[in-house]
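Mind looking over this structure? Questions follow.
A single protein chain has been omitted from the complex, and every remaining protein chain is retained in its original position.
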Amino acid sequence: MTKVIKGGTVVTADRQFTADILIEGEKIAQIGENLTGDEVIDATGAYVIPGGIDPHTHLEMPFMGTTAAETFESGTFAAAAGGTTMLVDFCLPGEDGSLLNAIDDWDRKSKDQICCDISYHMAITGWNETIFDEMEAVVKERGINTFKHFMAYKGALMVEDDEMFASFKRCAELGALPLVHAENGDIVAELQQKYLAEGITGPEGHAYSRPPEVEGEAANRAIMIADAAGTPLYIVHVSCEQAHEAIRRARQKGMRVYGEPLIQHLTLDEGEYFNKDWQYAARRVMSPPFRSKDHQASLWAGLAAGSLQVVATDHAAFTDEQKRMGLDNFTTIPNGTGGLEERMAMLWTTGVETGRLTPEEFVAVTSTNIAKILNIYPLKGGITVGGDADVVVWDPKLSRTVHQSTQKSIIDYNVFEGMEVTASPRYTLSRGDVIWAHGQNSQPQPGRGKFVRRAPFASASKALSKWKSLNSPRKIERNPLNIPSGV
Amino acid sequence: MTKVIKGGTVVTADRQFTADILIEGEKIAQIGENLTGDEVIDATGAYVIPGGIDPHTHLEMPFMGTTAAETFESGTFAAAAGGTTMLVDFCLPGEDGSLLNAIDDWDRKSKDQICCDISYHMAITGWNETIFDEMEAVVKERGINTFKHFMAYKGALMVEDDEMFASFKRCAELGALPLVHAENGDIVAELQQKYLAEGITGPEGHAYSRPPEVEGEAANRAIMIADAAGTPLYIVHVSCEQAHEAIRRARQKGMRVYGEPLIQHLTLDEGEYFNKDWQYAARRVMSPPFRSKDHQASLWAGLAAGSLQVVATDHAAFTDEQKRMGLDNFTTIPNGTGGLEERMAMLWTTGVETGRLTPEEFVAVTSTNIAKILNIYPLKGGITVGGDADVVVWDPKLSRTVHQSTQKSIIDYNVFEGMEVTASPRYTLSRGDVIWAHGQNSQPQPGRGKFVRRAPFASASKALSKWKSLNSPRKIERNPLNIPSGV
Amino acid sequence: MTKVIKGGTVVTADRQFTADILIEGEKIAQIGENLTGDEVIDATGAYVIPGGIDPHTHLEMPFMGTTAAETFESGTFAAAAGGTTMLVDFCLPGEDGSLLNAIDDWDRKSKDQICCDISYHMAITGWNETIFDEMEAVVKERGINTFKHFMAYKGALMVEDDEMFASFKRCAELGALPLVHAENGDIVAELQQKYLAEGITGPEGHAYSRPPEVEGEAANRAIMIADAAGTPLYIVHVSCEQAHEAIRRARQKGMRVYGEPLIQHLTLDEGEYFNKDWQYAARRVMSPPFRSKDHQASLWAGLAAGSLQVVATDHAAFTDEQKRMGLDNFTTIPNGTGGLEERMAMLWTTGVETGRLTPEEFVAVTSTNIAKILNIYPLKGGITVGGDADVVVWDPKLSRTVHQSTQKSIIDYNVFEGMEVTASPRYTLSRGDVIWAHGQNSQPQPGRGKFVRRAPFASASKALSKWKSLNSPRKIERNPLNIPSGV
Partner (left out) sequence: MTKVIKGGTVVTADRQFTADILIEGEKIAQIGENLTGDEVIDATGAYVIPGGIDPHTHLEMPFMGTTAAETFESGTFAAAAGGTTMLVDFCLPGEDGSLLNAIDDWDRKSKDQICCDISYHMAITGWNETIFDEMEAVVKERGINTFKHFMAYKGALMVEDDEMFASFKRCAELGALPLVHAENGDIVAELQQKYLAEGITGPEGHAYSRPPEVEGEAANRAIMIADAAGTPLYIVHVSCEQAHEAIRRARQKGMRVYGEPLIQHLTLDEGEYFNKDWQYAARRVMSPPFRSKDHQASLWAGLAAGSLQVVATDHAAFTDEQKRMGLDNFTTIPNGTGGLEERMAMLWTTGVETGRLTPEEFVAVTSTNIAKILNIYPLKGGITVGGDADVVVWDPKLSRTVHQSTQKSIIDYNVFEGMEVTASPRYTLSRGDVIWAHGQNSQPQPGRGKFVRRAPFASASKALSKWKSLNSPRKIERNPLNIPSGV
């Protein structure tokens, strides 16, 4: 049975054009005018875009003494409802420290639940020979080409500079891409103690103890280490001008560094933490925290200029009750907010509708760019014959107000509560299946999603390796006569 | 009759993949595996890329008291031989000042000569109501969506700030894109007089009188004017860090500014002007002049980072004899060098082979990006079903040494003389015709080229207009009681 | 008769120390402990600082069809009351264009009125041989080593780039320092017409038509021209990050550029122009206009970092009635505000009391730095034996509220109305005379002030000339055999 998406305007990262899209099975079979198929999906008056890819989620993540409430089922269904057809979750090693076991564990949690496709980033939270060895299997056998490094969460996930260097070098060898959470964990820990000691125990202390300079420093450090190790680098949740400046400075030297702002940081500001209602503020606790409005302007400009490439969510949803673990102490409020369902609509509304981004740039930063970075383009991230039919019929007239009561996420609030979005998915297709149809009472289809394998050695990785190898320092050959005979 | 390009690796700005390409008539009909056609073009071991687009040429241009020696025939054939299938020439108003007459004039010169497709940028070299009016016809009737402004060549082509502002504002209204040659013509003229007065009459004086700061200043000024007028801006022949810095600074504020380095500035340096052989140095006289090597590094990084988007040539070829018009005075040496034939091979060799650029980035900066900027993508600039079959079979093993004796350009030297390039076109196709086949004694086919019409209101232009209109200053409404009653 | 200032803490640009100061006649005779003199000036609990120097005033200036209301008498008395003992006024050529006649004219206006010492900057508002010639006399005979250039006020004071270059080069020869008012006059004029055309006639239009980018552009351009001409440069009324950035960028290349923020721009913001009361807003109309708060932060940091050196006022006071000349059209509101009396106290309150500046830096930016730049240090600008006894007993406990009713300025409002300042002069001495004593009913002493002559070739000017001469481009010597024999 074939499907044809008819009457829409296709928007890719490259261009806009009028065309129908014919889907055969899981794949896009044809793009053109006047196509026919067994089933017609009406795109009249709408855009037809690649399904969103959110490369930064934490579903059911064990963290800070609890587990993120969003499940793989609820999370992937929320994604679908918002126009996102693939997400990349962070896989954390368990107590045994094994990367491969962790992947097994994540597979076990996810495979019967997921409603759309997923992949994993593997976290490196320590360093030893086993990890060195397992990394190869992670890449070659498990199809994971990204490794995440936490520069914060001291005493838990955090790694030291020499560990990062070793892991980054290993990534370079394997053609994998290192990712970093960039905040100086030492200084965060010190500032947390300082503010607690001053009696600041509320959520505002979370923001105070993670200032932009602390993020900018870590971003800058990770970039230097990646450069020394000879690998591209991807910096997650870039929230501030300081980190963005470090990225721009690196790129201007020819370094290959990518930056990922979150939809939250683009649209919400630090004033949220000063709310007089504790629960309101605690719901917004995430790391890095929201920043002042001038940081938002920096991030927006970066998306248009190309110095930042991807908009993600860092979706890590904790319930009100979970948040209350930190009632007396902001450092024990589980870090994380939602956004999977709202990312696309919020970005369209505040980005495209204001002229900050073109529709093409919207597609690039929500889907295509990350697909290229993850080396899965155009299987994912494009509207391409032969690619997966992960397609969204994006209706720019389907406005709505964000409400917790109507969201798909299972937590009891929404950080975008009450905001108007001007566009929404009319249909979301995942590998040819309609997994979300607006107004048609769509239901989760757990287990239909698949794990997406990703090959190493993306093009930028190969180019950088070539450059590094041509420009590595050379030994000075000295005549033994010019070397003294020793002490 | 159909053609199929078989056995190659397709490289676009997006990705690399193995596929055959079926051409029907002038168009790409199919991209896929195991395609068949009436004629097979062998791409085994080669890349298949979009034909190069050189957006900056001056063929048969009347300038500085003479006329550029390269003809539309020799220039477009040299282009083809180098893998370039489209060029955009600068159309200069004649003595009557009419834009439309100038286009007619350019059409007359070009149409029976061109071997591949061309388009024009229209030059604005003064300002009055007729020009204001004609601009609309240029855009709507003649299909030209770009207007060039010279900030240098005082007393000749140069326009003043208020004229630029007026023209830029007009561009904004018409959805056209302004281009600038950015050098401060006043200061260039002063420095020319200064160095001549000091007895510096040789070609080195050309470099001395056009230092990087003078270019950076003008770039910065043009950017401000474009921002005030509410239009994107394209800066031609960005040769130095100073201009590049101005562009980066603007982009980081969300301004939509594009920068075009030339292949010459990426690979040749100011030392050329210090050559003891006058003719050698004079051949290299162009504006802006070649710069020191640190400027080259800045330009290369810009191409990788995306702060610069296009590599062009500013091909304006004058013979040795023409160059000798300035024997006693460098200010009368006709400005210009060649490069149309060497651009692609030189960029591949010094960019891709060194790892500074990925193959995808090579395609982007030689073809795709400018096609998008000029709003003709994917008719041109891509490998897309339905697009023009402007395709190059790019052989990364076809190395050669650049020699004047074997070049297609009709001038008597080559600024890249003696350099080794590691790749060359095996075949160049223009709208389905093979116009260059390596080793097969290809000949020019004058008159087969066509003029490419370009529509206004590219996506970036629309987004910027939206942003400007939403953010334009608002009148403060004052109660008449709060306004005094007058003097 | 001698005076001794006893019991205070001396603060210079260098340090703080406890000492008495003995004054004999007009000069400081001794600095030390336990000094005695005929008359004792009590500095107990107070600082003793060099008298302020305001290098930017327009007293009785003919401008925009009227004449600034502040007279040399009222202005210099207001200065004294605020702790300023010297000001430098801008001398504008009259209709005959003669610089020397303008100085005579300014002398005539000032000499019987001034209560403290003054000097002039000479304005260059056009270019011809007479001006070239007169500049030498201005420097050598009249003791004026600074020349002002307006890049704005098109059709009136504005000069073009080639005129600036010529004048700057002349400054370099004479060892004089060029000053610029940096705004792109062409674009200001265009934006004024644009906003008027949109019906924005009120004072907010003044701010809209002079955005920061327009100032930054002009600053950047002036810097390039000064560099090409081989002279240091001083940029007056730096109001925004854009101009400040251009200055920092230049200084980081070793260029010798100075920047002068005004106390108004450090403390007042653009919101003033949005006031619903027309007269309130019109009183604040000056060029450049007040900016947003982030620009203020940039200026403050520049003062601490040393990238900006001087705090001035651009005191140009027009009455409410004069301001009403622009009731229907903001472009005809006379540009200017007061500040002479408040500069020191406002800067202390918002700078030193907040920790943004040290007391030493306060002295540097209000007095010492400009004295060095103007090459009159330590005759003025220091607490030095042999220097003029221009000294202020600065009482950090003498707080007050700024009110028009108690000001010395003769205009009918005060842009700092209602603000609390925490410090004020207890005594102001000019060349040994007490010209202001707090609470003692001091009266103006017109005619006691003197004109201060300033020698050319300050130390920075000499160093730059040496550098430029050692690094000027050199002719390439070519063997005649390597030069072709001509066309």
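The letters A, B and C name the chains in turn, as written, and every chain counts its residues from 1.
Rule of thumb we're sticking to: a contact is a pair of C-beta atoms (placed from the backbone, for glycine too) under 8 Å apart; a residue touches a chain by one contact, two chains touch by 3 or more.
Just so we're clear, the structure is a prediction, and the values are computed from it rather than from any experiment.
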Subject >> Which displayed chains the hidden chain touches across the whole complex >> reply: A, C
Original post:
Who touches the missing chain here, C:W300, C:F318, C:W394 or C:F451?
Top reply: C:W300
Original post:
Per the definition of touch given earlier, which of A:D105, A:E173 or A:E190 contacts the omitted chain?
Top reply: A:E190
Original post:
For the chain left off this view, which of C:K27, C:K140 or C:R248 is in contact with it?
Top reply: C:R248
Original post:
Any idea which of A:D112, A:E136, A:E198 or A:E420 touches the chain not displayed?
Top reply: A:E198
Original post:
Residues on chain C that touch the omitted chain in the whole complex?
Top reply: 13-16, 31-32, 248, 251-254, 256, 297-298, 300-302, 304-307, 352-361, 368, 372, 377-378, 382, 385-386, 459-460, 462-470
**OP:** Just the residue numbers, please: which parts of chain A touch the chain that's not shown?
**Re:** 160-162, 165-166, 184, 186-187, 189-191, 195, 198-200, 202, 204, 208, 211, 213-214, 216-217, 220-221, 224-225, 227-228, 245, 249, 273-274, 276-279, 281, 320-321, 324-325, 327, 473, 475-476, 478-479, 482-484, 486-487
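Note that only the chains that are shown with their structure count from here on.
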Original post:
Same or different: do the copies chain A and chain B touch each other through matching residue numbers, with over half of them shared?
Top reply: same
Original post:
Per-chain C-alpha centres versus the global one: which chain is nearest?
Top reply: B
Original post:
Where the CA atoms of chain A average out and where those of chain B average out, how many Å apart are those spots?
Top reply: 37
Subject >> Residues of chain B touching at least two other chains >> reply: none
